[in-house]
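The following block contains the structure, expressed as structure tokens.
Here the complex is missing one protein chain, while the rest keep their positions.
After this line comes subunit A, so read on.
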């Protein structure tokens, strides 16, 4: 087996040095009745070229050569090629969690830079070194708010990504965190009056998403005021991190839970992505996950270490702030490289291009016969809900013939919008040609 660096002679000599006759002697503590005496029924050993062939075949059975208007929490942005050349350096790829700081400064310094940029982008004071993803990050943020406030309820906007809400429900069910959902108003923003009414003296936090699931930017400052007036924390979840180049950061929030997939991470059929929690410094001790801090060695040289680990499971065990251990470090590294490539000017320009593309898509689709853009009364980033004359499923099935993947049908999660509503997205990678083509296809003619 090509990954194993031993010759048959090595094995024999090593067994002799150990003082056993055969390898099976080393497995003698496994009762005989449970020893597997046959080959595992898994595919036979493949040569490297065969492995590539096998996966190329898998890849060809996916959507290759389609133009796609899907977003909904996962966004296709351009990934500068240096991301993959850098993260495939073995020193980053094949290192462990930086528990030995003297030989882990590369990862540690990069994660300190990550934390710094996440703070800047979100308007928060501190950020951790990543969570699994945006959905689990949002759930952990709620648990954190419960610890901070000593209260136990959460008020959640229905415009938070439906799958995030499902994950939150799973996490909350055994922690006695009652959750209440509040709807949206005609402009797609959270129904502020309903929100206000839903917050009680037992509410630990309000969770909103901005831009929300419909692509609409929420009035974070106004919602913060309502939450704070009743002593609840405001958590803002951000599923489209590129929006932060042009959308005001949710600085009035207490905790921000960000999904950073948009920063140079492939859509990759759902993961791995990069969640991260950022918050006000006063909540530091309740923060889950790993934190990197700056310090000095005995010669006064700057260095970085994992710090405040007394919050974590390997020290606190059942009293820890979370059970999280492994995080998404290499993916956080990708986002760090992405952010350094775009930087101060590029993040803004990139976000502006996304705004422009979505505005164009909205104008051409909104103009097609019988189509209507919903929730048009509030600012949005690069997604919108379109009401079409036929069911979204039917429309999409027809579009597949033109090698187009249409917007995401919403009836499954928002039945009140009817079967004809779907969520459309354009990013800087969506071309005018693709947008004109889908508009033409909806109008029943070829572009």
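What we mean here is this: contacts are C-beta pairs under 8 Å (C-beta built on N, C-alpha and C of every residue); 3 or more make two chains touch, one makes a residue touch a chain; residues count from 1.
Everything that follows uses one rule, which is that contacts and distances are computed from a predicted model.
**Q** Can you work out the missing subunit's protein name as recorded in UniProt? Choose among "Sarcosine oxidase subunit beta", "ABC transporter permease", "Fe-S cluster assembly protein SufD" or "Probable glycine dehydrogenase (decarboxylating) subunit 2".
**A** Options "Sarcosine oxidase subunit beta", "ABC transporter permease", "Fe-S cluster assembly protein SufD" or "Probable glycine dehydrogenase (decarboxylating) subunit 2" narrow down to "Probable glycine dehydrogenase (decarboxylating) subunit 2" for the missing chain.
**Q** From the list A:198, A:246, A:398 or A:440, pick the residue that touches the absent chain.
**A** A:246
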